[in-house]
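One structure is given below, encoded as structure tokens.
With one protein chain withheld, the remaining protein chains of the complex are depicted in position.
For reference, chains read A and B in written order, and residue numbers begin at 1 within each chain.
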Amino acid sequence: MFFPQEFSFFDEFEEQTACAVAASALFRELAEKGCVDAADLDRMRQIEHKGDEIAHTVIDRLNRIFITPFDRDDIYSLTKEIDDISDMLLTIVRRVHVYKVQGQDPNLLEFAAVIEESVRAVERAVKGLRNHKVVGKDVMDACVEVHRLENAGDAMRDAMLAQLFETERDPVRVIKLKEIYQDAETVLDICEDVAHVVQSILVKQA
Amino acid sequence: MFFPQEFSFFDEFEEQTACAVAASALFRELAEKGCVDAADLDRMRQIEHKGDEIAHTVIDRLNRIFITPFDRDDIYSLTKEIDDISDMLLTIVRRVHVYKVQGQDPNLLEFAAVIEESVRAVERAVKGLRNHKVVGKDVMDACVEVHRLENAGDAMRDAMLAQLFETERDPVRVIKLKEIYQDAETVLDICEDVAHVVQSILVKQA
Partner (left out) sequence: MFFPQEFSFFDEFEEQTACAVAASALFRELAEKGCVDAADLDRMRQIEHKGDEIAHTVIDRLNRIFITPFDRDDIYSLTKEIDDISDMLLTIVRRVHVYKVQGQDPNLLEFAAVIEESVRAVERAVKGLRNHKVVGKDVMDACVEVHRLENAGDAMRDAMLAQLFETERDPVRVIKLKEIYQDAETVLDICEDVAHVVQSILVKQA
């Protein structure tokens, strides 16, 4: 009963981060395309839904299994935070669709690239957990990268908002883009939260 | 000392959900009336305050009592989430008052009806906890209903925001209504959070 679970948790975390990477790649594809139609939104919904199901499986097992590879609270936080990445990306894509924001926006494109980079670093960090005694340094490097990208994202968002307030004459467009840029930065905050959990797990195992 | 507490927790959860139902009924009444004056706001404040006091009692007992009818963390989450329902309804009603949004808004009326339905399903789910071995299926049905209404609410909000951005010429009115519609959908999210806690309790008891 409690022999192979340890591996399952790691497998599930990896599947979950694979969903987050897929969501970030789709987000970049849509930022390049410059609009979101109903079919695009549906693709993002499916990715998010798949990630959601994995998170539910993890939490369900956590409630039933006695021996876990690390602290129960950390498993719970990890699965929740990874889930939040695709969730927020879906929120952004839905806003772009509902608000009918159209045309390639260089700001959104820039954010999409940084987000994908950060989610891929999250993937490396989470993948290394399984084998942290050997690859602990790589895990830590990936976490540092996530923190660096979050800082970069803060500065990006601030510059974009300053420019938006100065140049955009249509207040309704200001409302729409302000929310979307702030949400985009939030994705990087969530990635940083995942990195924090990963680091805390490593500290406790040390 | 630890004999009758089990019943107290259930009694208090039921009183708390009764407050949430009262808040959702008042919200619908005010949406029908089409404005919120100081006396209306005060009525909502009193309902919220009563719910808040019950939540404090629950948390206070949780800190003092050794034996609880189910997992302490779940009791804590349940009381917090139920409390958040009336809290968010008060926030919305206060905004309608402070922002001086006047005249019956069919969107808000539609949201109020769905919110009341969802809060009543939450009430059925929470009421069934006491007796879950007999009425477990009814509890699960009520939770499914809450999830269905949350999905419906997402679609409603999106349609309303799309319409608002397209038809409303006054940007300040866009700012006000956008926030109120998003908050209304958040009430349905909170109901869904309650349903998640209820389901997790049932899983652990199974």
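Note that in this section a residue touches a chain if its C-beta (ideal position, glycine included) is under 8 Å from a C-beta of that chain, and two chains touch if they have at least 3 such contacts.
Since we're looking at a predicted model, the values are computed, not measured.
A.B. asks: Just one of B:11, B:32 or B:60 touches the chain that is missing; which is it?
C.D. replies: Selected residue, touching the omitted chain: B:60.
A.B. asks: Can you list, in ascending order, the chain A residues touching the missing chain?
C.D. replies: Touching the missing chain: residues 158, 161-162, 165-166, 171, 174-175, 178, 200, 203-204.
A.B. asks: At which residues does chain B meet the chain that is not included here?
C.D. replies: 59-60, 63-64, 94, 98-100, 171-172, 175-176
The rule we apply is simple: only the chains that are shown with their structure count from here on.
A.B. asks: Between chain A and chain B, what distance separates the C-alpha centroids? Give it in angstrom.
C.D. replies: 28
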